[in-house]
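One chain of protein is taken out of this complex; the other chains stay put.
So, subunit A:
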Amino acid sequence: MAGRAQILTSPVADVPLARSFGWAWWIALLTSGALVLLLGYTLVTVTILGVGVWGVNIPFVWGFDLINYAWWIGIANGASLFAASLVLRRHDLRTAVNRFAEGVAFFAVICAGIFPIFHLGRPWLFYWVFPYPATFQVWPQFRSTLTWDFWAISTHAIVTSLLWYVGLIPDLATLRDRARNRNVKRIYGVFALGWRGSIRHWAYHQRAYRLVAILVLPLILIMQSTVAFEFAVTLVPDWHETRQPLHFVATGLAQGLSIVLLVAVLLRWALRLERFIDEGDVDLLGRLVLASALVSGYLYLDEIAAAVLADPLTRQATFARMTGDYAGFYWAAIVYSVLIPQLFWLRVARQSTIAGIFVGLSIGIGVWLDRFSIIIGGLQTDHLPSIWRSYTPTLPEWGLFLGTIGLFASLILLFIRFLPVVSMFETRHDEHLEKSG
């Protein structure tokens, strides 16, 4: 049995254990590594000089910092919600995509987590939002959405990393067992937490994995809603809407699914994992993406309907977002995140690598534009016309955005190099089921 299992999963396990990984991987890593350097540079600049290096002003006190934060959180949420529900439903698809869906979620949380700290005027004091026993006995202000956000994102980071790590443990043990190099064996061994594959281990593992997956579900709603609350609780007419959390959760789910799809088709193509991520898997992912895009579309319609029915101030603000200086972002968001995914009504498109990349990117871009439209365009018509102004991002802001994309790509690249991208134990489990069935 051991021999058979080895053959089954060796394309997956061989990758982390291989001595070299080819020049393409190195080029990709160097490119994304350069972007990480850019990220470091922009973060150091902003820490030394202040957030004035960005295009932010009064009233647009938040720019790319919050746009990118909301965007990355969206990816993290969508991806982990997807992964968790697959685990809970013991869906077939989990074998293929769970591992990197969890990875995508975790890495996106890391990227998102940079922003709430570095967007502060005085980032070195970020820990003041934590209720530590300060000598001056001042506590955080628990009515503030930013305090909620602090708890939400730290919980989110812990749970997402747990989900990813708990799922990895049996495979880490496999890698430990197959590693030839003593040091590599030791490293995998430490992280495998002494996994021996006993039936008791498996039982505990399944319980823990599902427990963490259950934790993810409410968390996703809370996390995205908290981000939305940061806008919804303010008095800004376009933000002050109860539909805001729903909008963030739903568009975030579409975005998370689309990034999972994007990574899935890329990995499938680059690592030749057609056997593990088969056409049925990709097709199912495509259907999910299409469905979530339809939900996004419904929410855009809802937004228009809500604006029409709302008080004049909100109506004016929402219509200003649709027709004002930043209207392009609003309409482009709809095109990219709702209309383009309609391609997936076609089976050919769902199963095509190119179309998968195209739609995956398109939704990612669309939701980013949507966040821009909400955070910038929504502030356009505030209460007093005397302070109506405009916002233009600066180069350091673009650097920050590209930098986090580079960080995300680097983490993915390191992940596929050193860890199994497809769950080996689930694959073996599937094979057994098939055999016995």
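Please note the rule applied: a contact is a pair of C-beta atoms (placed from the backbone, for glycine too) under 8 Å apart; a residue touches a chain by one contact, two chains touch by 3 or more; residues count from 1.
Criterion: contacts and distances are computed from a predicted model.
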Per UniProt record, missing subunit out of "ABC transporter permease", "UDP-glucose 4-epimerase", "Phenylalanine--tRNA ligase beta subunit" or "Quinol:cytochrome c oxidoreductase iron-sulfur protein" is "Quinol:cytochrome c oxidoreductase iron-sulfur protein"
Any idea which of A:V51, A:V166, A:L257 or A:L285 touches the chain not displayed?
A:V51
Looking at the full complex, which residue from A:V61, A:L88 or A:I110 touches the chain that isn't shown here?
A:V61
Kindly state which of the options A:I153, A:V166, A:A192 or A:V236 is in contact with the chain not pictured.
A:V236
Candidates A:T135, A:N183, A:S198 or A:S386 - the one touching the absent chain:
A:S386
Using the touch rule from the top, list residues of subunit A that touch the missing partner.
49-53, 55-62, 119-123, 125-126, 128-129, 138-141, 143-147, 150, 230, 233-236, 379, 381-390
